[in-house]
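A single protein chain has been removed from this complex, and every other one stays in its place.
By letter and in written order, the chains are A, B and C; residue numbering begins at 1 in each of them.
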């Protein structure tokens, strides 16, 4: 059986796991106050081109937790967060943002992305409305890179969104659950650009080959005051925080994080060519490790005998939408085998 | 250097870590819907003497997260949770309970424990008060076993609390962050008793030798309806949930969890004898792996050269309170070495 | 100057005010535990055709408070409330629903209304989605009668929505801030129908001629357990609750509430005929006391010299959208005067 369900089905990339195993008996302080975390944070800031004095890195365990804690930190009680209708925080996090007391203000999804002009219009219209004081103000903007549909922003698109945010003094927060996959697919964007154009973003670990873990990078640390305590109140502080430091050190010591992204994207492009060569269209044009196709139901049934992937609903009576995802564990042999099956 | 700061300074017990390592490449579904979790849950229910049809196990990552999610699940919007003034949820969780909208109703701490009679009086007085509808009703009772001060309830004490709870239809929730240490010290209480006398409790992993993880056991699963969604909203669902299943399977396959508790308690008793033989009094009579002493400041300075432990504040001008904790990693040699230092 | 801005610009209808004045020196218990409230509640249940044993009435002060308290009472922590995109709770209550921890799940607005079929599809799709446990479940349905755009549901439309709700065991909550205006305009709906087809609704006072006040009617009182305490926690309990009882008694003793609705709707229809006779189109077909027109900007400027009304934004360069509202205080002379101005 070959697996294309998602990118968090296995454990950790061997180098990441090894970082935990080899330091297992070392004793450190808890809650992230250890040298592993300090070293990993310094390395991350360096990779992001950020300044140690003004910027800060916070480690958390999972994506929903990270989103809800960061957004709660960025907003005051009267503010909401702007997101695409399809944004993860708006759909698949069980209302974690609302549980913290904040509204998600949704914009149309353009293949998972928001549009800078529509964002600008939204903000302008908000303050032009006489009754804006009766409404939830946009207090942060959330985008995901790549989006939940595998798409990515170009540098121009991201710069335009960043510009609107800064002109309106609204922090821009980027959910980078699959950041490495996105960066590998990007033609003109680096992690330094992400760090510069956003106010806060996170470098996803779970979906990139960590056992778990997300690294929040905050350009101007005064944006998130008393954030450790807020994390604790959200249940987002890991007792053995060192585990996060160890994994992120492994990711960024020699560029492993970026290598994994290149690997998954290369295999995703191979996979896509194979489907296209058989005449199967993607229904979203994703350049990253998530690939979306419309397949005849009989082809799906055939594939399911030897492969796993995600069903995304019917399209008419004879076809269905499906998603294939590549991960650090996917091999060229897996793709070859899939090619044979088709 | 020998370490007695706390019981979460190292990684995982080798057998627990090995369970993760050996299954690293196996692919499974996410969010706990995998065979490792299913097997571990079945094993836990079996060890607790609970029935698979009516009871349920939920895995979470850390203690604060577990407490705030479970308590939010047990209470309605008008209810609070009763706890000892010294209870972890009342002091050291950054207001996680309140962030979820609930009040902690505090009772006096009797060396970290609450008293069944005082609980009964509290509940009786509450409903006897004419203005009770203007007040926060006791909707759950929280105790820790062992407590934050290392003490444990006897079977009689726990039964008395359980009785008050059941007579008043208030669920009893036991924070078992250090459950294994407590059970090893208990003269007349087993995990089956804990399961039977409580409504919900958790079997702590982080402080017992897991990388992370807490297993919530709920006797009557209708107590926590739609709980997966609530967990998700609290950011308490781990994507690679399998990691929790693997660790708990390792804990309970052959009784490792209980062995670790016996180990830490045996060493804690050795440590205590050594201090007492030198004339140093414990200021709390703890039978578990946390030991609390009053030491002359010069002794503390001496010890600090070769050992780490926790400072708990001054006692007069020449003495201070300190805490020593044993863990799965502590060895007889560590205790021997400490004896030499004194 | 004649006023058509809204229906809460003046104090109270003289009969309602008189009820407060004449009982000013009577001493009663606070918080609604008085005979005025008891009598008003009994009268309301009677008018609604509801049974005193199973049903209950709760008085609150204002609309946002009522919506957020009732919806918080109906939902559990993992549930959201379905509403039209244009619904008051989704737009103009500063995120009061989210502040209580709940998401508003929006459906398309059909002139302010939701459609029973779209609601049914929404609920069906929700539970058909494999990842529904990661999503906010529809736990209540919110509609307004009349809507924020002055439109009303027919009996068939309301029955269809009620049917979908009951088949899916989702309580239907009707915001009746302007209920009296709506009932006067309804061809086939009475307050008894509203009471029967909804699970909870409120009889708006503030916009119907009370100084303030909204009366929540709950068909099956077990739907809102411990609701007084929840009201108190939301700051929704009025100390001198009697003021609400007095006003509602005045409203319902001799049908004044319904008379006021007939008055405002009759004048609104006169106003509409006048505009239409001059060739000005309404842009929403509202049968109630809110009327929406597109007027040339020069006409607006002319009218503003002697009348006040609400500006709803531009329509092209030469026209704008405006809203005229009639209230208990509007007179036939006001309408005559407006006719002369045009």
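Simple rule for what comes next: a contact is a pair of C-beta atoms (placed from the backbone, for glycine too) under 8 Å apart; a residue touches a chain by one contact, two chains touch by 3 or more.
None of these values were measured; they are calculated from a predicted model.
Peer 1: Which listed residue, B:11, B:62 or B:80, touches the chain dropped from view?
Peer 2: Counting the whole complex, the residue in contact with the absent chain is B:80.
Peer 1: Specify the residue from the set C:61, C:104, C:186 or C:268 that touches the hidden chain.
Peer 2: C:61
Peer 1: Give the residue, chosen from B:74, B:136 or B:322, that touches the chain omitted from the document.
Peer 2: For the chain that is not drawn, the touching residue is B:136.
Peer 1: Touching the hidden chain in the complete assembly: which of A:53, A:133, A:188 or A:317 does that?
Peer 2: A:133
Peer 1: What residue numbers in chain C mark contact with the hidden partner chain?
Peer 2: Chain C touches the chain not shown through residues 3, 5-6, 8-12, 14, 17, 20-21, 23-30, 61-66, 68-69, 93-96, 99-100, 206-207, 211-212, 229-230, 232-240, 242-243, 329.
Peer 1: Under the stated touch rule, tell me which residues of chain B contact the chain that is not displayed.
Peer 2: Residues of chain B in touch with the missing chain: 77-78, 80, 91-95, 97-104, 130-131, 133-136, 311.
Peer 1: Could you pull out which residues of chain A are in touch with the chain that's been left out?
Peer 2: Residues 72-73, 76-78, 101, 133-135, 137, 225-226, 228-230, 232-233 of chain A touch the chain that is not shown.
The working rule: only the chains that are shown with their structure count from here on.
Peer 1: Closest chain to the overall C-alpha centroid, by per-chain C-alpha centroid: which is it?
Peer 2: That would be A.
Peer 1: Which chains are joined by the largest number of contacting C-beta pairs?
Peer 2: Max contact pairs: A-B.
Peer 1: Could you tell me which chain lies farthest from chain A when each chain's centre is the average position of its Cα atoms?
Peer 2: C
Peer 1: Could you state the distance in Å from the CA-based centre of chain A to that of chain B?
Peer 2: Computed value for the inter-centroid distance: 33 Å.
Peer 1: Could you work out how far the Cα centre of chain A sits from that of chain C, in whole Å?
Peer 2: 42
Peer 1: How many angstrom lie between the CA centroids of chain B and chain C, rounded to a whole number?
Peer 2: Taking the mean C-alpha position of each chain, the two centres sit 50 Å apart.
Peer 1: Give the residues of chain B that touch two or more other chains, as numbers and ranges in rising order.
Peer 2: 229-230, 232-233
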